[in-house]
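Take a look at this one; I'll ask things after.
Selected chains from the complex are presented in situ; the others are not included.
Chains here go by letter, A, B and C, matching the order in which they are written, and residues are numbered from 1 within each.
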Amino acid sequence: MRATIIGGTGYGAIELIKLINNHPFLEVGSVVSNSQAGNNFSESYPHLYGINDHPLESFNAEKLSAQNDIVFLATPSSVSSTLVPRLMEKGVKCIDLSGDFRLRSISEYEMWYKHAPADESLINQAVYGLSEIYGEKINNAKLIANPGCYPTASALGLIPILKSKLADEGSIIIDAKSGVSGAGRGLSLTSHYAEINENLKAYKLGAHQHIPEIEQVLSDEGGSPITISFTTHLVPMTRGIMCTIYVNLNETMKTNEIHQLYSEFYKNKPFVRVRPEGTVPATKEVLGSNYCDIGLHVDPRTNRLTIISVIDNLVKGASGQAIQNANLMNGWDERTGLENIPMYP
Amino acid sequence: MRATIIGGTGYGAIELIKLINNHPFLEVGSVVSNSQAGNNFSESYPHLYGINDHPLESFNAEKLSAQNDIVFLATPSSVSSTLVPRLMEKGVKCIDLSGDFRLRSISEYEMWYKHAPADESLINQAVYGLSEIYGEKINNAKLIANPGCYPTASALGLIPILKSKLADEGSIIIDAKSGVSGAGRGLSLTSHYAEINENLKAYKLGAHQHIPEIEQVLSDEGGSPITISFTTHLVPMTRGIMCTIYVNLNETMKTNEIHQLYSEFYKNKPFVRVRPEGTVPATKEVLGSNYCDIGLHVDPRTNRLTIISVIDNLVKGASGQAIQNANLMNGWDERTGLENIPMYP
Amino acid sequence: MRATIIGGTGYGAIELIKLINNHPFLEVGSVVSNSQAGNNFSESYPHLYGINDHPLESFNAEKLSAQNDIVFLATPSSVSSTLVPRLMEKGVKCIDLSGDFRLRSISEYEMWYKHAPADESLINQAVYGLSEIYGEKINNAKLIANPGCYPTASALGLIPILKSKLADEGSIIIDAKSGVSGAGRGLSLTSHYAEINENLKAYKLGAHQHIPEIEQVLSDEGGSPITISFTTHLVPMTRGIMCTIYVNLNETMKTNEIHQLYSEFYKNKPFVRVRPEGTVPATKEVLGSNYCDIGLHVDPRTNRLTIISVIDNLVKGASGQAIQNANLMNGWDERTGLENIPMYP
């Protein structure tokens, strides 16, 4: 099955190419980049020299749909909303890695993203691609809104406790930390080496566009509207996200009870590893893999639950989950092409 | 005035030597290291070649007290408690950078540190050296329990809101992140380069020995017993601590009102910089300096206050605050020798 | 085919497990670690949680040879020399990643390694596993001395020019730089995070044990005894080796002529990528892959050739080349299980 990747000069696309190369049923058809169309791909990304030296193509819905079965859009916000309609009408399945189809509420989108939303009918068709939670809907989807990196780590960390009704829903605080690749390849002082190396920064306090996305999925799963506190930090490393999540419990619970609940919840989910009681995961332990690892601790002094949830932001937080969704859409085992062991050290 | 430094092979001592070198009224008398006595100092620390090539000395209370006016103990926990009595009885002033004299409760010390506490009468004499808060007591102290790194950042971030009575005291969560130098020079897999680089780890969940210290100072200043949630993370950088602190407010407040309250509180404290509304500090912005920088944000959606407090763990979190305390004890301007600009980038 | 890995707590073993997991014809039989026998593997390496939770085994030649077809020894120097004889006599093929069987000269081994050498008859049986150069001998080998990391990058960078007789053999200087994982997981101040991060160190000037290994292979291929200058540096990163190599040319040459010569030499070698004229490779461009990338530049002002050769020290410089050799020994395509794209960024 041939796949097109749009947004070929970004890190999301690069990871997709790596993953598809390892996938038995997918191959890279075209790589599209309007800004660099005509250039050889390996000139922008020399690690692909001898592997993918083809010219980058410009967007052509006609041609792409004729030659490809599935399209991954790894484009900046507000680009997908213009390209997806042209692809959908040709009958191509789309997996969009941007935020354009994630929020059901158009007013929320406008408030947090500050530009025009996608077409509402398409938003309604889109399935939110949190693979472990919405697998059945994804099976039948034609358009996937692939979740954001922070929302993936946050939602997988919180959904079991929310569904159990043990959580005080007003108490949720997510202290999130990310490596710098999450900001992409676009130049900016906040990705400038000498500013970021040996530095830890908090950013976008109360203003991150992932807040409404997290609240939407938590509210859906929790059953009532949830408002969170969410703070993002930039950590001097390339890949990795950790969400340290705090929730007050409605009943007195012990760590092992919560651990049991999570283990049960994720028992058939190969990419969520609930770590043994007394241990917590580090980001490097999922590096380059599609795992989301979760550690749990209840402090008996406060009866507050701390959840540590880690992912590789470019894999489970973006391209890996996109492949997992492609697997589900095609009826393949969701692990197909994603079973590599994390790179360590 | 001559100063002895005990624990001469650790990072705390090295920073003290750097700071004392820059201080107009202090000079390094002896540097003591029982484990490396007799070795040249610059063999262990070649950056000192040509600056301090003297042999390290072994501990001798008699000699140290005869030749020095003040002693800084930068030793591991449980060492100071045996050395300080022998120095105090000779009449030397002591500033202890370890945790041995910080906790007033002996049972808390035993519970969190897991070894025998210091002599109770000395604990009672010790003044907790959080310079901005206890300046008057420090003026007259003979023994300073220099605060821990996390407690310094946490307490300076929280005390103004606690004293204002606007904080819901049961809601305090401190999500703390530290560079690796805080773990010292002792070899351990958790300081091994390939394990830590490109990695973010949470550690000691609910079990960090700074928890009772933070709770003690917050309870003292808040006026009633306070229990916190406190999570520590290891960030792949050498220096720097950030505490991201969450507090529910008892009344509806705006960021500018809280900012005003903090600015007022710290207006005569040269080492606390309350950052302008809308901005938050990054750890690199205090690197190598004695500043504690604080950023504030109230989320109107939750009426929860987020406080970002950053320090250099080896300066304001250890040796710099020790010098600041020495200044106060000697009646010098607290800024003496500490006015260097942070190193950037 | 089942493979045993000996030295299971080191980084070499960990990379072997990752690579074998991706290999269609190999599977991990036992993992041996005398020091941690009985412990669960994923306790030492939590990234393997749920993937390899088996207990580490102790060394038992009888059992290992009965159950496995091939043994990879990722043990420290001087361990393999005692284990290999016991495995060879049982008829098991061995690939040794240590330096114990690389040097033909016993006196050189003693001089540079400072301990007793392996049995001479086994040394004589061992084939030096530089896959691109000794493929035919490797096909028929029973014992492979897998090359060192620096020798791999150095030899692949130099052999074409040496064989062409264009090089002034007395002029060879190899300025080598390595990430810290090359030093292994053993604790040491030179792998201590705060000492290495933000630091660049040269080490073992004129004393590195890879010097005789490089000189042996260069002399073999150049046809006469070659003495090199070789300086190693520790770079603050986890993985990657770059050798910047300087050679005076015997005749006036242009970069494109040298480029042509190298491209021709490596045209059927899938893991050596000679980069286009005017470009040079960076270490990250081979991260996690088995590639050795080479860049070439002749300075017309000096007629000196600069060769930039990069590898991932744990893959092509150790475990990846070991798998490549296993492929050759078994008559499989040398690329089997090794075709993943480098991880970028």
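Worth pointing out:
Following the convention adopted for this analysis, a contact is a pair of C-beta atoms (placed from the backbone, for glycine too) under 8 Å apart; a residue touches a chain by one contact, two chains touch by 3 or more.
As the structure is a prediction and not an experimental result, all values here were calculated from the model.
Assembly remark, whole complex in this entry with 3 chains visible in place, copy number of the identical chain is 4.
Rule of thumb we're sticking to: only the chains that are shown with their structure count from here on.
For the touching copies chain A and chain C, the fraction of interface residue numbers used by both exceeds half; the interface is of the same-residue type.
When each chain is reduced to the mean of its CA atoms, the one lying nearest the mean of all protein CA atoms is A. For the pair chain B and chain C, the distance between C-alpha centroids works out to 45 Å.
A straight line joining the Cα centres of chain A and chain B is 38 Å long. Chain centres here are Cα means. That of chain A falls 36 Å from that of chain C. Residue positions of chain C touching 2 or more other chains, listed in rising order: 11, 181, 197-198, 238.
Put simply, chain A touches chain C in their complex at residues 11, 14, 17-18, 21-22, 45-51, 181, 197-198, 238-239, 273, 275-276, 279, 281-282, 284-288, 293, 339-345. By the touch criterion stated above, chain B contacts chain C in their complex at residues 11, 180-181, 185, 187-189, 191-198, 236-238. Only residues 170, 173, 175, 177, 179, 194-195, 197-203, 205-206, 227-229, 231, 233, 235-240, 242, 244, 246, 280, 282-284, 287, 295, 297, 299, 301-302, 304, 306, 308, 310, 345 of chain B touch chain A when the two sit together in their complex.
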